[in-house]
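With one protein chain withheld, the remaining protein chains of the complex are depicted in position.
A, B and C are the chain letters, set down in written order, and residue numbers restart from 1 in every chain.
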Amino acid sequence: MKKSNIPESQFELQVPDSLKTEEMTLSMGPQHPSTHGVLQVILKTDGEIITSAKPQIGYLHRCFEKHAENITWHQVIPFTDRLDYIASMNNNLGYVIGLERMMNLEVNERAEHLRVVVSELNRIASHLIALGTYGLDIGAYTPFLYVFRDREKILDLFEEICGARLLYNYIWVGGVAYDAPDGWREKVLEFCDYFDPKVKEYNDILTFNKIFIERTANVGVIPAEVGINYGVSGPSLRGSGVDFDLRRDDPYSIYDRFDFNVITGKGEMGTVGDTWDRYWVRVAEMVESVKIIRQALENLPEGDAKETVPRNIKVPAGEYYMRTETPRGELGFYIISDGSKMPNRVKVRSPAFCNLSVLPAVAPGVMIADLVAIIGSLDIVLGEVDR
Amino acid sequence: MRQYFKNIYEAIATILVGMGVTWRHLFTRAVTIQYPHVKRTLPERSRMQLFVEMDDCIGCMACERACPVDCIEIKTVRGGKDEDLGQTSNGQKKRLHVVQFDIDMGKCCYCSDCVFPCPTGAIRMTPEYEFITYDRSTLLTKFATYSPEEISELEERERKEKEAQAAAKAAKLKAAEEAKKAAAGTDEPKSE
Amino acid sequence: MTAQEIHNKIQEKFPDTIIEFNDSVLQPFIKLTANQFNEVCQFLRDTDGLDFDALMNLSGVDYGEELGTVYHLYSMQHRHKIVLKVNVTRENAEIPTVADLWRTADWHEREVFDLYGINFTNHPDMRRILLPDDWEGYPLRKDYVQPEVYNGITIAHPDMKGDSDEEK
Partner (left out) sequence: MEPLVQFFFNLLPFLSDWPEWLALTVIGVAAAIMMFGFIAIFALIAIWLERKISGHMQDRLGPMEVGGWHGWAQTIADTVKLLVKEDIIPEKADRPLFKLAPMIVFTAALSGFAVLPWSSEFIPADLDVGLLYILSISSFAVIGILMGGWSSNNKWSLYGAMRGVSQVVSYEIPAALALLAVIMSAGTMSMRGLVMAQSGNILDWNVFNFFPLTTIAFFIYFIASLAEVNRTPFDLPEGESELVGGFHTEYSAMRFAFFFLGEYANMFVVSAIAATVFLGGWLPPFEALGFIPGPLWFVGKALLLVFVQMWLRWTLPRLRVDQLMYTCWKVLTPFSMAIILLIGLWKVL
């Protein structure tokens, strides 16, 4: 069976010929408020309507991969923090599990549970930012502050367990850097109780606001097969109705022990795969994360979380591609070891990079304001796009 | 037509719901604090400024090796033969003069990787976070207390000791060689 | 479908293209020649039972004498994976593109071109992606020497303590 290739652009421009005017080239970014950092998009516009959008990236390239080849295995971990700097825990986790699988290392149970708890907390924190900045992109200011209020509580928890608020360096090969302090478990549970009703508040002020729905529904639709072909992953792919979550479908750590739903977009407000669906997947996923945290804390075993941390990391020669589900999608670490104390190659398959690559395909035919909505709904972090 | 009126109704209703949320928040307590007047007490694990207890440092350079960004620079000089440099707080004997222990907080990435390998707990991260300056060079903290004269003196001594050692070693080698030669010399006729 | 079965299927259809098949490592891989690569990928994507509809990852590797590109394929439908490897010489680093099959490859191939200097033939837009267009050299090659200046800007920071070679 010969399947057709996906065309470069998904949509025909819907402007009648009689209304077409002269094209204008517009440079959006890298100092534009809604490009979420230093993304530049070269737009060709016909009035308010975009005829082509070409992202230009690399403004935040920090040579992570080159760096990683020149430092020891352990020293890479603080650098992985800085890839997707609003979900550092998940980045740590991906790299570390990759190494553990290469080393065939069993990890202490308590450490595994703590890892899941902090990763899910960080997922909530990251989705909160995605929500808030998305509101900001659409023009609503207040939800941004509300989500930051709640994210602050998560950061406080992180500060208590590992001392840092943004770049944690917490998850180590074989375990975690610190065991949870006394009373931390109760504080996390307290946060879970606090957080559940807050989701309704976000829904009231933003999610179900008619203006917000009008702005986001039926905009920037990514059909499922297009999304898969472009390598879109995570909530952005699930927004297109693809029931795929690495935590369930390619399990790592101890995610297979927890009971949670994989949220997919159903096109409740418009078409399946529109920006509202992607947004909604994030909102609903936070509730699922809370569920996972509750389960993990319920069964939190006693023990020494640093028990299995090896003194020296010796990675046998070989290679492994480890992919984990970060808040942005499938974060892959392709690690090649030659048996020495430094990596031979660490390639990062960055979810934000792949998610962004779909932009030229969905942008033509939408308005400038919609482009902002689409970029926001892909939830890119330029630190990860450019690495 | 029905959809038209439904849209208008939904718009008004959801706008009112949203306005209700903001109205409620108008009267809730602010969650922010007035920073310079009110300060949070940070948890003890907070990773802010690095601090080194020089009395505890044995100059093993574990932290320097662990640092991913090379912000620590240590130089040590061996102590004299009979010199007593004291003990660290966990009872380890100090054998080295740590003449230089510089940490450039401007380069530090606050990963705290240097803290864990320290055998004596000399280097640690403190919750002290107010160390902004107008000049980047002032972020370089020098922890060693040795004056330049002391350092050169110590280095001189170390050099001399080394020389002496080397000389002794050379002499020893020479002696050994000579002995060997002598042995060979004595052996030679025998073998002949 | 196991790696062995996938290998057999390719072997059946393209008998001369497989150089090596290794099933004993953590993730089994198939090493292929560059000349028929696009056709093999098309076959992998479009054959019923294989249906590799997702390209998880595409990375360039510098093996020393040779450069290589590694493709991690995944099938959303059958949930099976395979790793493909294509090696090329440093002098003649050219691989047929797969950007027309998986759009993921579009930017990833540009990235490999940018950092390793492997040229992907028939790629729609073969430009540098992360580095400036006028950057010289391919930084992730192991023999890359960092230039001292770029457009009149000194690259080496005065604070820099030695370069990466020293640490090795």
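The working rule: contacts are C-beta pairs under 8 Å (C-beta built on N, C-alpha and C of every residue); 3 or more make two chains touch, one makes a residue touch a chain.
Note that the structure is predicted; figures quoted are calculated from it, not measured.
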List the shown chains that the missing chain touches in the full complex.
-> A, B
Out of A:Glu23, A:Glu48, A:Glu106 or A:Glu268, point to the residue that touches the absent chain in the complete complex.
-> A:Glu48
Where the complex has a chain not shown, which of A:Ile205, A:Val232, A:Met286 or A:Leu300 is the residue touching it?
-> A:Ile205
Please identify, in ascending order, the residues of chain A that touch the omitted chain?
-> 24, 26, 32-34, 48, 135-142, 145-146, 149, 205-206, 209, 211-212, 214-215, 367-370, 372
Chain B residues that touch the omitted chain in the full complex | 4, 8, 15, 18-19, 21-23, 25-32, 34
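Simple rule for what comes next: only the chains that are shown with their structure count from here on.
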Find the two chains joined by the most C-beta pairs in contact, please.
-> A-C
Specify the chain most distant from chain A by Cα centroid.
-> B
Give, as an integer number of Å, the spacing between the C-alpha centres of chain B and chain A.
-> 32
How many Å are there between the centre of chain A and the centre of chain C, using C-alpha atoms for each centre?
-> 24
Could you list which residues of chain A touch at least two other chains?
-> 71
Touching chain B in the complex: which residues of chain A?
-> 71, 74-79, 81, 142, 146, 149, 152, 159-164, 167, 169, 177-178, 181, 201, 204-206, 208-211
Which residues of chain C touch chain A in their complex?
-> 25-27, 45-48, 53-57, 59-62, 70, 72, 76, 79, 83, 100-104, 106-107, 115, 124, 128-132, 139-140, 164, 167-168
If you look only at chain A, which of its residues touch chain C in the complex?
-> 1-3, 5-6, 8, 57-58, 61, 63, 65-66, 69-71, 101-102, 225, 228-231, 242, 244, 249-250, 318-321, 323, 330, 332, 334, 336, 342, 345, 347, 349, 353-354, 357-358, 361, 386-387
